[in-house]
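Just one protein chain is left out here, and the rest sit where they should.
And now, chain A:
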Amino acid sequence: MIELLAKTPCDGLLPRTIGTVTLTEISFEAITSVAPLTGQEDAVSGTLKAQMGAAFPKPGRTTGKAHARAVWSGLGQALVLGPALQPIPGAAMTDQTDAWACVALEGDGARDVLARLTPLDLRPSVFRQGHAARTELAHMSAVLMRTGESRYGIMAFRSMAKTLVHDVTEAMTSVAARTRL
């Protein structure tokens, strides 16, 4: 039998630190989309909480903590980042573990970097810790979340991993150059 090597989406590309900002890849044991069927929202949220400690998130929010997080990802859908889930009655679920490139952008100026890439209102009073958004990042479809004072989680489709790293590091370089002026 052929021995295949598992590679992460950003293998060989990250981590990168430019100026005060660092871009790191994050790997999760599993990424599962959970979409409650009509009328099953509360029941699914309860089961999810029992399984991994986080309720189903409200629109634009995350629940849980690092490596056991549920992230709202669109109308009636959340992505669960962390433990693999058992089937949840009343929910449509798909395994998306290998479908996403997940990175963390952290450090002074992380917000300035993101502001060059997305039309989202990133002001700290608007996009707060625990908030999530489905939006555009450098014309890619992305999921953004604010997981700390100056820390953001970014998810893009795995097929776009190299583009993601390229665009974010370009913006990091620009912001660092500005800061030096």
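We take it that contacts are C-beta pairs under 8 Å (C-beta built on N, C-alpha and C of every residue); 3 or more make two chains touch, one makes a residue touch a chain; residues count from 1.
Note that in this section contacts and distances are computed from a predicted model.
Considering only "Spore coat protein JA", "Protein-glutamate O-methyltransferase CheR", "Energy-coupling factor ABC transporter ATP-binding protein" or "Sarcosine oxidase subunit delta", the record for the omitted chain gives "Sarcosine oxidase subunit delta", by its UniProt protein name. Among A:G60, A:G90 or A:G130, the one in contact with the hidden chain is A:G60.
Touching the missing chain, out of A:G39, A:P87 or A:P119, is residue A:P119. Which of A:Q51, A:T97 or A:T135 touches the hidden chain is settled by the complete complex: it is A:T135. On the side of chain A, touch with the chain left out of the figure occurs at residues 59-60, 74-75, 119-121, 133-136, 141.
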